[in-house]
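All protein chains but one are shown at their positions in the complex.
For subunit A:
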């Protein structure tokens, strides 16, 4: 079995025969890579199902485990169950009443009348796998997680729609026509690649304030809508559309606006899709600008909500981890679904 696996994995350069040393190194490198890339995310996923008590346990357990508690006659609360190894080597399961120093006071759930004293180094918690779904339920019900989600969805959808429309119009203008000032406009588009939002935070904040959009989702959506990357990407694609097509449409008395939406837009669909996917990912993940614009918690997007929750004095990690998983899942789904599209989009356009 193992040799067949090795054979399968090693079948690289050498056609038949033993794998070359570089093949072994390759597979070691990839195995390490898979571990480093996946393990932290898996750890997050596993941890998100642990109870608060399970999370603070040290050293941590791999699976979400919880100590079993049993109701015992004569006690109001269920008691935690331990596995006790007696001096004679017999193992019994007893419930702990309380701990006094290094002595644990136990009872046998079957015979609760008698109390048994055992040293704590001879006991071990009895645990079972239990998924703490309340980690997910509580933020959704009580912490306004759905509000954050709604804000994020609204920002993502509205911003992407605006970006697609205005960027495609500009790209169309710059790709199809030759007109005085075209190079200036093109220069502006490329030039603004140099001025990301990070260096104009203060004045953009003023403008957003003057427009009355602080603490509004529109203040998050509008400043980043005219992406130079998008215009550039779409224009490059539209340049490949043959001019005869447009001439023919003009002969058929199509207006310029009709040429835009009936001819060029459908043909530019692949490039539009790439831009749409990237815009969705940019907006979903955006952090610094919303952090500045949004100050009231009912307007927070998911990223800001997560951050503010993680920054609280007393971080409730069980809820935070579950919310992190929920924030990450849509992105992983989109990636799994459109992987080929995204990777070829990046490789050919170099956008991120």
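Here is the rule we use: contacts are C-beta pairs under 8 Å (C-beta built on N, C-alpha and C of every residue); 3 or more make two chains touch, one makes a residue touch a chain; residues count from 1.
Following the convention adopted for this analysis, contacts and distances are computed from a predicted model.
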Message = Missing chain, UniProt name, options "ATP synthase subunit c", "Serine/threonine protein kinase", "Sugar ABC transporter permease" or "3-isopropylmalate dehydratase large subunit": which is it?
response = "Sugar ABC transporter permease"
Message = Tell me which of A:82, A:145 or A:172 is the one touching the absent chain.
response = A:172
Ask   = What is the set of subunit A residues that contact the non-displayed chain in the whole complex?
value = 8-9, 11-13, 22, 26, 29-30, 33-34, 36-38, 40-41, 43-44, 47, 56, 58-60, 165-167, 169-170, 172-174, 176-177, 179, 181-182, 185, 188-190, 192-196, 198-207, 209, 222-226, 231, 255-258, 260-262, 281, 284-285, 287-288, 291-292, 302-303, 306-307, 310, 317, 320-321, 324, 327-328, 331-332, 334-335, 339, 342-343, 346-348, 350, 352
